[in-house]
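So, subunit A:
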Amino acid sequence: MTPVLATENLVAGYGEASVLAGISLTIEEGRTLALLGRNGTGKTTFVNTLAGVTTHHAGSIHLMGRDVTKLRPDRRAAAGIGWVPQERNIFKSLTVEENMTAIARPGVWTLERVYSMFPRLKERRKNLGNQLSGGEQQMLAVGRALMVNPKLLLLDEPTEGLAPIIVDELLAAIQRITQGEGMSAIIIEQKARKVLPLTDDAVILDRGAVVFQGTSAQLLADEAILGQHLGVEKGVRH
Partner candidate 1 sequence: MASHSTAAAHSRADKLMKRRSRIRFYEVVIWLAAIAAYFLLPSKMLILTEIAILALFAVSLDLVLGFAGIVSLGHAAFFGLGAYIAGLVALHYVAEPVTGLVLAGLAAGIFGFLTSFLILRGSDLTRLMTTLGIGLMMAELANQMAWLTGGADGLSGFSLNPIFGLFEFDLFGKTGYVYCLVVLFIGTMIMRRIAFSPFGLSLKAIKSNPMRAGMIAVPARKRIVTIYTIAAAFAGIAGALLAQTTSFVSPDVLAFHRSADVLMVLTIGGTGYLYGGVFGAVLFTLVKDWLSVVTPQYWMFWIGLILVVLVLIGRERLTGWIGYLPERFSKKEDRR
Partner candidate 2 sequence: MLTILFDGVAYGMLLFILACGLTVTLGLMNFINLAHGAFAMTGGYVTVVMMNRYGISFYWCLPAAFLITAILGLILERTLYQWLYRADHLDQVLFSIGIVFMAVAGADYFMGGQQQLINLPPELSGRMDVFGVGIGRYRLFTIVICAVLALALQLILSKTRFGSRLRAAVDDRRVAMGLGINVPVVFALTFAFGSGLAGLGGAMGAEILGLEPNFPLKFMIYFLIVVSVGGTSTVSGPFLAAMLLGVADVAGKYYVPAIGPFVIYALMIIMLILRPNGLFSRGAGR
Partner candidate 3 sequence: QEVVKVGLILPMTGPFASTGRQVSAGAKAFIAAKGDTAGGKKIELIIRDDGGVADQTRRIAQELVVNEGTKVLAGFGLTPLAMAVAPVATQAKIPTVVMAAGTAAITKASPFITRTSGTLPQYSVPVGTWASQNGIKKVVTLVSDYGPGVDAEKWFTKEFKAKGGEIAEAVRIPLQNPDFAPFLQRVRDAKPDAVFVFLPSGVGSLFMKQFADRGLADAGIKLIATGDVTDDDILNSMGKPAIGTITGHFYATSHDSPENKAYVEAFEKANNKMRPNFMSVGGYDGMALIYNALEKTKGDASGPAFMEAVKGLSWTSPRGPVSIDPETRDIIQNIYIREVKEVNGQLHNVEFQTFSALKDPEKAEAK
């Protein structure tokens, strides 16, 4: 089976400067990948490169077998990429509902379904984007990406600023969706221990390169690597 995403020696960055130093990885259908690494190691840059908003230098990106390396960002979204940017970037002069309908594509994800996942959004649906609380914006960013009905969902620190109970629900929901509906996802997350139990695979980046690649279970078991690359100590409670 063709993987949903396959990158080959991907080098990209901002303008002349490269941040990614040749990343090759694949994601199969229905699987979630946790993308980990310290601050500034290129996680966001990688995901943004997939979304098409950085400068591409070398290497290739295949989405379900199709070469999308040279595609404009809006074409990539059409090809099946849904993106939750790290800074949320809610469209501030659109209402909650317009934020989602403006970019919606037909598919299983509809307004109703997003609303049932985040009832809070339904309550605030007439609010303008810039009149939402931080957490509501985060929910909207996720809901908005789902409305694209993507094959591959890119989530850049989606749990930041969310209440603990919502974090749990969100991660569980993503697990459900990927397993049940064949969507794949990449999740960037600061808290490795929180996300690893809910993902299938894991990748750690350091200075733009892959320094660990394996299943989440493997990583969770490997205290040495966790400590070395993520600075995650044993005792931290969740």
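One rule holds for everything that comes next: a contact is a pair of C-beta atoms (placed from the backbone, for glycine too) under 8 Å apart; a residue touches a chain by one contact, two chains touch by 3 or more; residues count from 1.
Per the selection procedure, all candidates are chains of the complex that A comes from, given by their letters.
It should be emphasised that the depicted structure is a prediction, and the values quoted were computed from it without experimental measurement.
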{"item": "Complex member in contact with subunit A (any copy), out of 1, 2 or 3", "value": "2"}
{"item": "Candidate 2 partner contacts - residues on subunit A that touch it in the complex", "value": "48, 51-53, 72-74, 76-78, 82-83, 85, 89, 91-94, 98-99, 101-103, 105, 126-129, 131, 144-145, 148"}
